[in-house]
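Of the protein chains in this complex, all but one are displayed in their positions.
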Amino acid sequence: MAAVKETIDTVAALEKYEHGFTTDIDQEFAPKGLSEDIVRFISAKKDEPEWMLEWRLEAYRRWLELEEPDWAKVSYPKIDYQDTYYYAAPKTKEGPKSLDEVDPELLAVYEKLGIPLKEQAVLAGVEGAPRYAVDAVFDSVSVVTTFKKELAQAGVIFCSMSEAIREHPELVRQYLGSVVPTSDNYFACLNSAVFSDGSFVYVPPGVRCPMELSTYFRINAKDSGQFERTLIIADKGAYVSYLEGCTAPMRDENQLHAAVVELVLLDDAEIKYSTVQNWYPGDPETGKGGIYNFVTKRADCRGDRSKVSWTQVETGSAITWKYPSCVLRGEGSSGEFYSIAVTNGHQQADTGTKMIHLGANTKSRIVAKGISAGKSTSTYRGLVSAHPKAKGARNFTQCDSLLIGKTCAAHTVPYIEARNGQSVFEHEATTTRLSDDQLFYCQQRGLSQEEAVALLVNGFVRDVLQQLPMEFAVEAQKLVAISLEGSVG
Amino acid sequence: MLSINNLHARVEDKPILKGVTLEVPAGEVHAIMGPNGAGKSTLSYVLSGRGGYEVTEGSASLNGEDLLELEPNERAAKGVFLSFQYPLEIPGVPALTFIRTAVNAQRRARGEDEIAAPAFLKLAKEKAASLKIDFEMLKRGLNVGFSGGEKKRMEIFQMAMLSPKFLILDETDSGLDIDALKIVSEGVNALRSPERGMLVITHYQRLLDYIKPDRVHVLAAGRIVASGGPELALQLEAEGYDKYVGAAA
Partner (left out) sequence: MSLSSVLEGSDLPSRRHEDWRWTDLRGLIRIVPPVSPVFFDVIKSAGPFAGQADAELIIANGRQNWWPGEDTKTVEFFEHDAPDNPYDRASLPMAAIAADNAIEPRASIIQFNGDDAASIRFVSATDGTSHHARLGVVVKAGVSAVLLESHEGRGDRYLANTLIEIFLEEGAKLERIVLADDAAEAVAVTTAVVKIAAGATFNQTVLTSGARRQRIETHVAHPGAHAQVRLDGIYLLNAQRHADQTTVVTHGGVDGVTSQLTKGMVADQARGVFQGRIIVAEGADQTDARMGHHALILSDKAEVDAKPELLIFADDVSCAHGNTIGALDEEAVFYARQRGIPELEARAMLTQAFVGEVVERIEHDGARQIAEAWVAKQLGREE
């Protein structure tokens, strides 16, 4: 594709990670390295009760016995777990924070990122426009959560995980680790020991959460790891839509992000979980730096007829290792996974989902779109399984890969396990390149090459973008285009 | 011939037929008309024994033999033929193979000898020609890649080959253009005989211009709400089903 080569040359200079700035904020750190003392330090910093400390220590001891997994199609130098800060927090006043008390520097960061933290600013917007309540996590801690009062009136709890441990210990003790056990995998275990903060959501029975909830994660500090923990519980008949966004500064060193997200769904509950992940991907030329995004996300559809939907747009990180999963336990429960993974430069993404059908008449749907450019590798890895009791289980999977350029790779590695005679599984996968003919056709009708590529790529990912809330979809569409800048457009 | 008495049936927990009573004597053609959702297709499936339909009350018999206790293939061997609204495509099974398997299975079930290949082929050629079916089409997978009209013609062809005692035509006119409709109707009319009964299920009167019924019944909300001669069909065409939908509700 000569035309594409040309574009590579002409737009190479345009490539830019627009969230790569750092912020000089007065921060405090725990000493580098990991030990029981560091775990105690983190727990003490957060004023945690004894049971929480014990839970963390137990996880730490188990982590020591585990080995780092190596089955994913990603390669990276061995991580030195003793050369990382496990706790970094902006220095702020003690006690509960109101928006007025938040460091203005910090507010400026979020403004620059386009995250609405000022409630009135949002309220002043167009009448009827959807509103978002935001939990902002800066390095290890939650700096502010908006709209808490209004949510509380509806009975919805939306706060930082640290606060939830203090204020709602009964809920946290009941559900934390019940979806992703501490020893589930190497990174989840590490997270259980050292997680710093994250978001907590509880939606009581029959309540439809009155607004979209979102968490905005920002890694700022150098050499630090971020280990957030999110727990969302949708009680019987509850509904909540939750969005998360992630960015980090450009740094030459790799930084570890090992998050755990647990979703619990009781009878007839529904959770829609959307992610736009744009961590710093590393230098596109040299591959230096970038975030290692090793994340465990799982939804447990315990209740009958419960429904969970994961939508992810993954454009950032040097390495992504992430399989948002659905355990379809409740009868008639359903799981969906919609994914766009864009890799460019030297990025590596190994991502997909697991649909574990345990209950009768459970349904799942997977639509995964991978786009690889530059010297990157994008792998879809997924498991669909039906237990002997999951009679009437249905799955439909569509995995499509689009390759742009001669030096990238796209892999599709599905695992399908059917263990009863009344299930129907369908899986389709294709790998194609951006067609010269299509590009030419668009150009002949007057589109520039960049517009043509954007148009074709948008068409390719359309099924997934449609699953995102409107504002996020527009954002994600731009992000996909920006991520591919320098490869074709 | 066919006797249906106070037949009730449901799908899952939803009652569809709520007391259908109907007599179709040998040699007669009865039409069942009715609005969408009245239970017309359910009636044809219950009579032919498709899974998923539970009979909760009532009876249905052919020449005094209870149909409802029999397996679908046993009913077929007794002579019940259902022409499907949407005939299935069966890739890999040539139409001729399929029909020969069916003819022989029915013969065995009735304690008759299987038909010999030459006799079968001769019969198939004759019937195909009368229905203007290209014989080569019969060597391809059953209904695979056939148009709507071709599929319906293939149903009539099977009907001719199996020579059933009682025919149920489920919306046979759907998806047919006028030429196909004529051919199909001619095929059906050729099977009219003093020994054979027919139940013609249709939403529109059009089909009845070609297959003249002796009686017309209106099925609405799971019950026969009106019966009459062929003129009833014309009246329905002019007035619609509104008054019956109201009456049944």
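In this document, chain identifiers A and B correspond to the written order of the chains, with residue numbering beginning at 1 in each.
Keep in mind that, in the parts below, a contact is a pair of C-beta atoms (placed from the backbone, for glycine too) under 8 Å apart; a residue touches a chain by one contact, two chains touch by 3 or more.
For clarity, every value in this text was computed on a predicted model and none was experimentally measured.
Considering B:V93, B:L123 or B:L234, the position touching the chain not shown turns out to be B:V93 (whole complex). Among A:A238, A:A410 or A:A452, only A:A410 touches the chain that is left out of the view.
In the complete complex, the hidden chain is touched by one of B:E71, B:D177 or B:E239, namely B:E71. Taking the complete complex into account, residues 1, 71, 388, 391, 401, 403-433 of chain A touch the chain not shown. By the touch criterion stated above, the residues of chain B touching the omitted chain are 48-51, 71-73, 75-77, 81-82, 84, 87-88, 90-93, 98-99, 101-103, 105-106, 109, 141, 158, 162.
Note that in this section only the chains that are shown with their structure count from here on.
Here the spacing of chain A and chain B, counted between their Cα centres, is 56 Å.
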